[in-house]
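Of the protein chains in this complex, all but one are displayed in their positions.
Think of it as A, B, C, D and E in the order they're written, each chain with its own count starting at 1.
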Amino acid sequence: MSRQQRTWIKDLKAGTEIEESFVVRTSDVRQGRGGGSYLAATIGDRTGEVTALVWQNVERLREVFEPGNVVAVIGQVQRYNQQLQVVVRKAETVADDQVEHEDFVRSSAVDPELLWKTLNSLIEGVADANLKQLLFRIFSDPEVERLFKVAPAARSMHHAFRSGLLEHTVSVTTVAKNLASHYGADQDLVVAGALLHDLGKIWELELGPSIEYTDDGRLLGHLPMEVLYVEERIGELDKFPAETRRLLLHILLAHHGEFEYGSPRRPKTPEALLVHMVDNLDSKMAGMWEAITADGSDDEAWTPYSRILGRFVYRRRPGGGTED
Amino acid sequence: MSRQQRTWIKDLKAGTEIEESFVVRTSDVRQGRGGGSYLAATIGDRTGEVTALVWQNVERLREVFEPGNVVAVIGQVQRYNQQLQVVVRKAETVADDQVEHEDFVRSSAVDPELLWKTLNSLIEGVADANLKQLLFRIFSDPEVERLFKVAPAARSMHHAFRSGLLEHTVSVTTVAKNLASHYGADQDLVVAGALLHDLGKIWELELGPSIEYTDDGRLLGHLPMEVLYVEERIGELDKFPAETRRLLLHILLAHHGEFEYGSPRRPKTPEALLVHMVDNLDSKMAGMWEAITADGSDDEAWTPYSRILGRFVYRRRPGGGTED
Amino acid sequence: MSRQQRTWIKDLKAGTEIEESFVVRTSDVRQGRGGGSYLAATIGDRTGEVTALVWQNVERLREVFEPGNVVAVIGQVQRYNQQLQVVVRKAETVADDQVEHEDFVRSSAVDPELLWKTLNSLIEGVADANLKQLLFRIFSDPEVERLFKVAPAARSMHHAFRSGLLEHTVSVTTVAKNLASHYGADQDLVVAGALLHDLGKIWELELGPSIEYTDDGRLLGHLPMEVLYVEERIGELDKFPAETRRLLLHILLAHHGEFEYGSPRRPKTPEALLVHMVDNLDSKMAGMWEAITADGSDDEAWTPYSRILGRFVYRRRPGGGTED
Amino acid sequence: MSRQQRTWIKDLKAGTEIEESFVVRTSDVRQGRGGGSYLAATIGDRTGEVTALVWQNVERLREVFEPGNVVAVIGQVQRYNQQLQVVVRKAETVADDQVEHEDFVRSSAVDPELLWKTLNSLIEGVADANLKQLLFRIFSDPEVERLFKVAPAARSMHHAFRSGLLEHTVSVTTVAKNLASHYGADQDLVVAGALLHDLGKIWELELGPSIEYTDDGRLLGHLPMEVLYVEERIGELDKFPAETRRLLLHILLAHHGEFEYGSPRRPKTPEALLVHMVDNLDSKMAGMWEAITADGSDDEAWTPYSRILGRFVYRRRPGGGTED
Amino acid sequence: MSRQQRTWIKDLKAGTEIEESFVVRTSDVRQGRGGGSYLAATIGDRTGEVTALVWQNVERLREVFEPGNVVAVIGQVQRYNQQLQVVVRKAETVADDQVEHEDFVRSSAVDPELLWKTLNSLIEGVADANLKQLLFRIFSDPEVERLFKVAPAARSMHHAFRSGLLEHTVSVTTVAKNLASHYGADQDLVVAGALLHDLGKIWELELGPSIEYTDDGRLLGHLPMEVLYVEERIGELDKFPAETRRLLLHILLAHHGEFEYGSPRRPKTPEALLVHMVDNLDSKMAGMWEAITADGSDDEAWTPYSRILGRFVYRRRPGGGTED
Partner (left out) sequence: MSRQQRTWIKDLKAGTEIEESFVVRTSDVRQGRGGGSYLAATIGDRTGEVTALVWQNVERLREVFEPGNVVAVIGQVQRYNQQLQVVVRKAETVADDQVEHEDFVRSSAVDPELLWKTLNSLIEGVADANLKQLLFRIFSDPEVERLFKVAPAARSMHHAFRSGLLEHTVSVTTVAKNLASHYGADQDLVVAGALLHDLGKIWELELGPSIEYTDDGRLLGHLPMEVLYVEERIGELDKFPAETRRLLLHILLAHHGEFEYGSPRRPKTPEALLVHMVDNLDSKMAGMWEAITADGSDDEAWTPYSRILGRFVYRRRPGGGTED
């Protein structure tokens, strides 16, 4: 079942027959017609979600529609209450080794291979030999490359999608590098700190059909995990300067900015302050755009309440607004 | 007494005679030799401060050395306790109309005329005709130009010096304009919002020999004052679009970011969020550099406690550090 | 359909036929008998709410029962599960120009015309000629009068009903005027500040069948809007004293009391402190009484959890309590 | 030494001889002329403070000028550095039993006997027989009367002077009684709660020449102490209604309003909410007036920083201001 | 219906007939087959909860299944959707005087009589004669004994079950006594303070089939109630030392530790600090264990979100974990 041939959720049409596999996000058995029960599930792929209804064999299919499962579904698309629904006639679990996970989670809009190239050219631009060697060592680790290319940057906030971490990291590093020049901070340290500031997230989050924390993610957290990893890599290098190590680890340890955001240190160098503030700015800007573009109902002037930003966002763009 | 011929505080030498005018910052009469009293004052100019001691005519000179006064002083520079002191023999108040205020307050390191040109070229670059017209109207107001070129951005935090507001505004606008492009925000709105975000400070702070709040500054604040001023200018324009007005005023009203920082609104558009965050970033970066370069004792690894940042700052720069 | 002839929600009786129009507050299509669906809506007028059930033509009537619509309904009132329900046989949307909005939102218990008279006599009592002239100019603006007579004071907190702003403003001004005398504050300033302290709410909130924020309300807020409006009116007056303007605008800018409540200033004069504290007191007292008298179940000793006050309220009144 | 014949601090004149007793507030031995030491003390009475200097017998007089002592002083009043000083020639400690404490602490501007009468007429006006009986029992306790007539309401905040508690209590009760009528709260409960809300302060603070906390004040606090006292008095009455007791004790337990101000309960009745808010309002208004009238330098537009209010206060009064 | 013969919820088996009484926790009438309605209730006893469905006589039985009622039920246990359900054929309210409340609320795992003995031996161990006499007087009050043996320690947090207060009190006192010895605090005071620190909860909470606050609990709170009670008992003793009273009452008044937790005092003695901190520690440890052992699904590595602790808890125990 190659990606080219899939019928994506975003392309469903009322009145058509469908035969496709989707991930189950929620599932609920309800009281229905004639005292019998029916099953209402939310199924999705990386392009969206739809309600699926099962009227027969509820007892057996309940176990098929366990949240997290990928199910191959045969049924009909109907319009009901202004929304599409899939009425399911047949359904079977798809074996895990036949599932292409990337079909089922949202992805960065940018090609991860392109982002990876940009990341490598940022490393190329580092002048300090020690930092450059360290960055190459880390980002040429095959496990790091494999995980970093797909990892999300969060579970539910900004960049909470496949390759979101890479998109966020490249954006933060690009901006921070420019601002380092504007503000007279050390570019090499800033680039190294920015590239590594969320590295631990490749082990903190697990990307199945949905995004979940790992045990290590919950018990240790990405910040300590990346500090442990970077320290180990530094230990393998010859004569890595103690001062450079101290300044680099400080950027990682202080990148959450304030104690109350889980930062064991607060920024005490211009480079640490800059990486922290650009990280924050990039996350908030992404969060706001995600709120504005979410759910397609862009004819409403205001977004629904955004939990990330703690507010409603004004969606009307300059120039396009009414002139009342 | 032209600026070229002044003897600046930073150029004082122990053992020399001096005849120069300075502003009095603090003044204190103390018990001294033989039961008599002496006067110890701090006098300064825009390059620094020094202790002045008066052993004779204390009673009369006490009134001359009123804080805020500019006094013409004749005396000798001595070294005592590793610091220079001026032992004063004669002193007279300088009439206010003979004082060149700019000699006595710290100034931006950048020429304000250059900054003003940059500001005007930022206005030139605005594509939206309405915003461009508004900005020209505001910044060609002679009172605005006169005040904006000298106003500080704060009383004691970052950019608390002559032309500090102009330096801060040009820096914020330049950075915010670039980031607007990176993050897909509207450049014209961002530039207009950034240029005007602290405009009210020209009426909030008064730049005499020291920086003080005006009554309006304390009772109204710079944010409401600039909103009132911009609204009045908009009212003079023909058919300024209601939507543009609303989006621009929102940037000003939300630029402190959070309620607890005196912001009557929180940013609800990408443009308002960006101006707020760059304003914050520029202030913090400036505050950190000011902490690092303050007081010249740059052989200490750590700065004194910085009240602005609420922490000590690490002064040792990458590359220049010891490798322990 | 004049107001005198309406059948109000509060007067519905089980077993009667009904033919009346109501506003739709919520609407939901559910699975029902025989696999078909039915529609359950909440409909209301300014006296209360009731559940309406539609068993036929669900598909078509779903669009009639859009929340916010006013619908003319024919059906029967039934008692079910201790509550009244309306079983709808026919329903049609009422054209907006035939809807009398005041029938559908809760109203102040006091006649707005009476309140308006009290407000005007408060203006009459102002001794300071400049303040008196300003207040007359503002409150004789026909748009202000029209909006102020109906505006609510909030969307969901205290005084969240038609004419709630007027009721709140008259109460605050009356109390603040008396306390100004008790505490030696300037009565004229206090009366002017109290009358204008929430003026901006007439543009912040929109009173349709429900209460919603306007775009300006969300992006600018009532506090800045009233400051802009008052400043413009002051500008039209001859020689309005700068000191009076400063003190009056300060009351408006500081009336939320603390930064964290969106106040760009904190009260720095006795008059500003008094208006802020009486505003707060009046809102809290109103909120508590609304909690106590809400939902008619006054035989319970405790109210449901009040979101406004963040607590449960004890409803038993002194004298009427049991003596356990 | 009767009060009529005292020379008050506020009446001192430069160049006159003085023979009077004052309380010592601070005392400090400093290095002085010829290597010897001198003593600089602050001495005061209820009308103000002045610096006293002792040039001879410093060693012995150091013990006389212990802070808290009342000393009989012989010396000369001089003007120095724009302020009066007393140069002391002789000084002796005054025995505690000869000290009239009221000469040395600031006092309410209102006669305590008059305030006491007002308080009693407020009790007279209580209609509820049980509450009236309780109030009479409490306020006719001779110890309560003796202490209440002199107790301050605080150590350093508002009403921190002799009879300040009585002044504050009468003001709060008067205002709260009026507002109870305006807001439909129970007047008797409000009056009883307001009269008793700070009763515990008569045991919390000790009024010697200065105001200090008692051990019970620090370990138990005035709120629990008054609750214990009122409960004991209720226990002595016949058939005091349980509901009235509960509602009254609740007012006392909730009168600090929020947990963070040491309130074990938050107001859950209109009466408790009203007493809390009027208590707060009265304290803040008093604090602001005390800031404005303090230190006599009322030609300055702004007061010094007020620790109580956490801000500077604008001193210029409406009408009297400049019109710039 | 004695406890030995009951069929407990935890012992229900699918396919069996049942005839037993349970407490109703929630009740809901829903739309069901053929347009008719059915009733879905949650019924429980002290060992757990189960869903009960009523298909006939819904109208009449709705009143029987009022939450809080104890109902005698005849029906069949069925398995549905992986969970047991009771399909009810007959149901009747059980008269309140025939209900054994202890059958219906969760209980301490430890026998309250044993806990009571431990508590008494802790009193026995007090060396200070005054404190010992006071504790005996209090805990031999029959009302105190009766209530203390069954009272919960909270409504929904830690120890929210029958005899939870006793379990918590004995645990806190045991630990605090040991730590008093380790830290050199006064053991007798610590034991007395620990035994009495939550005494007021016997009047604050009411243990029916569920746990509810009393009116006094909400209006006065357990802390003031126990202080009032202890003070009254002290008053009955001969010559109870004032210093011991002050130190003991201080422990009670300060045992919530910080103002924001409703503590009118903060700990100012080692004994008060210790009782507060051990109270806190015991509650948190209990809360964590309750989270870990709740709901039996101990094969999940993480508990559901714990509202008490504000986090997810890791359930895997040392030694038993996988070694990935």
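In this text, a residue touches a chain if its C-beta (ideal position, glycine included) is under 8 Å from a C-beta of that chain, and two chains touch if they have at least 3 such contacts.
Please read these numbers as outputs of a predicted model, since none were measured by experiment.
When the full complex is examined, the chain removed from view is found to touch A, B, D, E. Check A:67, A:264, A:304 or A:319 against the missing chain and you find that the one touching it is A:264. Among E:17, E:97 or E:243, only E:243 touches the chain left out of the display.
Residue in contact with the omitted chain (choice from A:127, A:228 or A:301): A:228.
Of the listed residues E:6, E:90, E:155 or E:311, the one in contact with the hidden chain in the full complex is E:311.
Residues 215-216, 218-221, 223-224, 227-228, 231-232, 235, 246-247, 249-250, 253, 259-265, 268-269 of chain A touch the missing chain (whole complex, contact as defined above). In the full complex, chain E touches the hidden chain at residues 128, 171, 174-175, 178-179, 182-186, 188-189, 241-244, 247, 250, 266, 268-271, 273-274, 277-278, 280-281, 284-285, 288-289, 292, 311-314, 316-319, 321-324.
As for the chain not pictured, it touches chain B at residues 30, 32-34, 38, 55, 81, 301-302, 312, 314, 316.
Everything that follows uses one rule, which is that only the chains that are shown with their structure count from here on.
The chains in contact with chain A and with chain E alike are C.
Compared on C-beta pairs in contact, A-B and B-D come out with A-B as the pair having more. Matched by residue number, over half of the contacts between the chains of A-E recur in the interface of C-E, chosen from B-C, C-E or D-E. The distance from the centre of chain A to the centre of chain C, with each centre set as the mean of the Cα atoms, comes to 43 Å. Within chain E, contacts with two or more other chains are made by residues 31, 33-34, 215, 218-219.
Chain-to-chain contact here is organised irregularly, matching neither a line nor a ring nor a star, and falling short of all pairs touching. Counting only pairs that meet the touch rule, the chains in contact are A-B, A-C, A-E, B-C, B-D, C-D, C-E, D-E.
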